[in-house]
Structure formats: structure tokens, C-alpha cells
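Only one protein chain is missing; all other protein chains are in place.
Letters A and B mark the chains in the order given here, with residues in each chain numbered from 1 onward.
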Amino acid sequence: MEGMLPKEYGYVALVLVFYCFLNFWMAAQVGMARKKYKVFYPTLYASESDNKDAKLFNCVQRGHQNSLEMMPMFFMLMIVGGLRHPCACASLGVLYTVSRFFYFKGYSTGDPQKRLKIGKYGFLAILGLMICTISFGVGLLRGGEPRALF
Amino acid sequence: MEGMLPKEYGYVALVLVFYCFLNFWMAAQVGMARKKYKVFYPTLYASESDNKDAKLFNCVQRGHQNSLEMMPMFFMLMIVGGLRHPCACASLGVLYTVSRFFYFKGYSTGDPQKRLKIGKYGFLAILGLMICTISFGVGLLRGGEPRALF
Partner (left out) sequence: MEGMLPKEYGYVALVLVFYCFLNFWMAAQVGMARKKYKVFYPTLYASESDNKDAKLFNCVQRGHQNSLEMMPMFFMLMIVGGLRHPCACASLGVLYTVSRFFYFKGYSTGDPQKRLKIGKYGFLAILGLMICTISFGVGLLRGGEPRALF
């Protein structure tokens, strides 16, 4: 099987694991924010009426939660699109991971607008991954055409 | 590698991307509902005590969030089950995507009951995808048996 996969699919796998580390790092940041702003389990979002730091905490929490919401799409597009375009997908995956880091950093300043300053490039990466996956699907249906060059 | 995958796996990939578009459309609907009902970031769910339209907004939000919760399972079953039953999985994927659209439309009327009127067929699609994935797993373990005919 492995002999059948493009060798460069290995980069796709490594970038996927790299994203897992970012995800755990974000979870740890939320854990620290829980302690700092005194928001205890099982509460997910703090309420403005109970906690003066609610907005600050919720910005940290949403930075992580929004990343979790995008994660399945990111993983799926990497796994499938990477079968045809491993190098392009691995590169887009690095772009996505880096811009998610800045999305989270921006969001956790407490000003939701700042999440998109660099974080918006993550959406560009997703768009690129979607194109790779469409190209994989169309190429497979057409059959026999030469592999794309990137 | 691509020569090893059933040609029809291309349909699976295209349906997966198709679902991504639905997902972005739902996210955009939530974004518009945020403006209409004045629910600002980072708030995820509006509170009845702050906002008279809380229930309406929360129905739109839950329509999207519930779809996000099902998404990883849908993606995984398509990716794995489709290796053996690409046409069945692609068809079930279309059924799932269409019924998720109606789930969301039903939920965003503000009456949670309406989400299931057409939306319930999505669960049927997931059940079908689970059967395809079990069939893939069992077929692989048995080895050498002829490919199923659908």
C-alpha cells in the first residue's frame, strides 16, 4: 500500500500531526485562562453577569472552539486532496496551521476583530485544499491523465 | 496510487467538497443572523434575558453547530466506506448533504421540531454509510472476495 502512495504523502501526515500539537497547545491556553479568570468545569462560556472577565475568557475559548469547528474539514481535505497533490496540500497545511496560531493569538487579545488580521489566510488555505480535492476527484474520474506537476 | 483506487472514488471526493460549500453557507447564515439579532462575537449562544430574539438566533446557531458535530463522522465514513462502495457512499453523501440543508432550514424557523421533518433522512444516510464501512472492514479482513456490486 505504502508503495502505492506518493512518497510525499508523508509530508501530509507530518503536517496533520503538527496541527494536533497546535490543537493541544490551544487547549492548554484555554485551561490556563480557566484558572486565571476563575471559570470552572463544566462551564464552557462565562456569563457577563457572573464574571467581569467573561468577554476576555470567552474570546480565548472561542479561538479554540472555532478552530475545532474547522478541524474536520481541514483534516478531510488534507487526507483526500493530498493523494493527488501531496506537496501542495502539505504546504497549504503549514499555511493553515500557522494562520490558525495567529487567529487564536488575535482572538485571545479580547478583541474579536484581531482574529482575522493574519488568521484570514487560513481560509485561503482551505480554499486551496478544496481545489486540490476537486482536482483529485475529477482526475480520478477522468482516469489515466498525467499527474499534475505540483 | 490513484490507479489503485476505484475510479468512482472521485465522486466521493466531489461530494465531500460539495458538503464543504454547504458548511460555509450555513456559517454565512449564522453570520447574517448575528447582525440581524445583534449577537456579537465572541458570544456563541444568545441569552434569553439579554435578547428577546435569543431563541430565534440560537435555533440558527444550533442548526449549524449540530451539523458541525456530525461532520467528522460523515467525513470519516465517506473516506473509509467509499473505498469499497464509492457509488453507494457518494449517493448517501448527496442524501446526507441535502437533508442537512433542510435540517438547517427547519431549525432556523425557530421551531426546533421542524429540523427533523426532512432532516431525519440524514440519520438514515449515516446508517447507510456505517453499513458500507463495516462491509469494507469485513471484506478486507476476509480478503479476496469479489467486490460488492453497488
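The working rule: contacts are C-beta pairs under 8 Å (C-beta built on N, C-alpha and C of every residue); 3 or more make two chains touch, one makes a residue touch a chain.
Fair warning: this is a prediction, and the values are worked out from it, not measured in the lab.
J.: Residues on chain A that touch the omitted chain in the whole complex?
T.: 1-2, 4-5, 7-14, 16-17, 20, 23, 40-45, 47, 49, 68, 71-72, 75, 79
J.: Would you write out the residues of chain B that touch the absent chain, in ascending order?
T.: Where chain B meets the chain not shown: residues 4-6, 45, 47, 55, 58-59, 61-62, 65, 69, 72-73, 75-77, 79-81, 83-84, 107, 112, 126, 130, 133-134, 136-141, 143, 147.
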